[in-house]
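With one protein chain held back, the other chains of the complex are shown just where they sit.
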Amino acid sequence: MTAVNAATRAQVGLTKQSPAFWRVTIDNPPVNVMGPEMVRQFQGVINAIEADEQVRVVVFDSAVDDYFLNHSDFMARLEDLTSMPAGLTGLPPWPDFLVRLTRAPVASIALIRGRATGNGSELTLACDMSFASREKAIISQWEVGVGMVAGGGPMARLPQLIGRNRALEVLLSSEDITGEQAEAYGYVNRALPDGELDAFVEALATRIAKFDKWAIANTKRLVNTSLPPDVELGADWDACLASLGRPAAQNGIKALMARGFHKPWDVEDRLGYYLGQLAG
Amino acid sequence: MTAVNAATRAQVGLTKQSPAFWRVTIDNPPVNVMGPEMVRQFQGVINAIEADEQVRVVVFDSAVDDYFLNHSDFMARLEDLTSMPAGLTGLPPWPDFLVRLTRAPVASIALIRGRATGNGSELTLACDMSFASREKAIISQWEVGVGMVAGGGPMARLPQLIGRNRALEVLLSSEDITGEQAEAYGYVNRALPDGELDAFVEALATRIAKFDKWAIANTKRLVNTSLPPDVELGADWDACLASLGRPAAQNGIKALMARGFHKPWDVEDRLGYYLGQLAG
Partner (left out) sequence: MTAVNAATRAQVGLTKQSPAFWRVTIDNPPVNVMGPEMVRQFQGVINAIEADEQVRVVVFDSAVDDYFLNHSDFMARLEDLTSMPAGLTGLPPWPDFLVRLTRAPVASIALIRGRATGNGSELTLACDMSFASREKAIISQWEVGVGMVAGGGPMARLPQLIGRNRALEVLLSSEDITGEQAEAYGYVNRALPDGELDAFVEALATRIAKFDKWAIANTKRLVNTSLPPDVELGADWDACLASLGRPAAQNGIKALMARGFHKPWDVEDRLGYYLGQLAG
């Protein structure tokens, strides 16, 4: 596994299992939060995917036990994120990455083991397919529970995927959702027994990696007429930043920090529960 | 519980469990049909929700055994409904209420026990979330079965929620749908054992009522980019009124009346079955 950005530790590692089948592994222990450096490395990943003529399938997985990809790093300076230049779409780097991933001429697959909260859910929604561990996956958009608005597109994408009623339940309840419930809602393609998940994704990715790239790319291009306009991702991002400037979110995050947020412990494990304890 | 419109009996009662958590209870025994007075009271409800700065969650439920909210009152004079002034959206009062409820900056939840037919289904579709009794909920759009077209938006909303194929099955078959089938189709968020339904909704509403109103409102605002244009609700309403002027609907309603429609008895309980007996 090699770092996308050689100057820093790889938080997002890129492995080429073959010229056609790449693996992107998220690796920021102990709880896989996403700070500015990880966002920068995701930019490197999408640049590499777009520039390559051989890659047909990219699997996103995690090297950190219990966490697929987690919420943002609230110990990092927000300015380090907001001062990053816009991406190719003109959007800020995180929504830019997500939009370009949906439009990239390859099949992208999220392999979800452990918690996919906030950014982890947003990455899932930007992938073409997602498969979750029945026992070990938790997916959530936790933002409203802490006084925030999500920034990576779930308001734009979830209603089309799971219906407006279930999208609003996910977003407004901010609850933890099991792999099984996520499958029932259509939030992920399927939830599989944990012991079968890796082999299933490996077989599917290997299969698609043998298919013709032109056929993959053009089929996906035509499916993408169903995507919400990119500008909606920008609107989500703007609302997220606005929410971070308000006392509700500042106080909510502070209260979570006091309870052990960002540490591999109870608050991260049972975030849905703790959000219900916070407010009021 | 207080009447929204003090001059008349409360068919739509508004209870403030707390400043942030309101309950709207439909109460027009014996079978919870919706006549012009109930429509007027729903206008009062939405005016109150929009004017209040504290309310974050509104639960819609029923005080009438076996009926959540039923079809329209065909004993009432149609002119009493059609002569009511347009609402704030410019639409007639019932679609106006439904559109404004989808856009209101609060979380709305339908708690469905008993029959949700016609208007009851339309209210469910206008709420942000819906939870149904597994044993005691029946949901349906019955209109085509009696020669009518539905007037409160299911043609606009159901295809996005449950897919075009299942939306057309619901609408063109006019069949009764159980809570379990409604959950499988995504028509409601979940069907719960009847004994657990009240506590589940109470806990969810209490949870969301503690979250920040600005975060709720802005998250919902961004989800609402997925709503069909309001004009589609107007088109549904116009087609409904047109259908009521045709012999097919007049004869269908008359035939149902002869069998005991509007009375707490077999026709109301098994409306799907009786629609199948009517025609031909």
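Letters A and B mark the chains in the order given here, with residues in each chain numbered from 1 onward.
By definition in this document, contacts are C-beta pairs under 8 Å (C-beta built on N, C-alpha and C of every residue); 3 or more make two chains touch, one makes a residue touch a chain.
Bear in mind that the values here come from a model prediction, so they are computed numbers and not experimental data.
Note that of A:V12, A:M34, A:L204 or A:L275, the residue touching the chain absent from this view is A:L204. Listed residues A:E196, A:D212 or A:D266: the one in touch with the omitted chain is A:D212. Contact residues of subunit A toward the unshown chain are 107, 127-130, 160-162, 186, 188-189, 204, 207-212, 214-216, 218-220, 222-223, 225-227. On the side of subunit B, touch with the chain left out of the figure occurs at residues 143-145, 147-150, 155-156, 158-160, 162-169, 171-174, 185-186, 228, 232, 235-236, 239, 242-243, 246, 248-249, 252, 276, 278-280.
In the analysis below, only the chains that are shown with their structure count from here on.
Rounded to whole angstrom units, the spacing between the C-alpha centres of subunit A and subunit B is 36.
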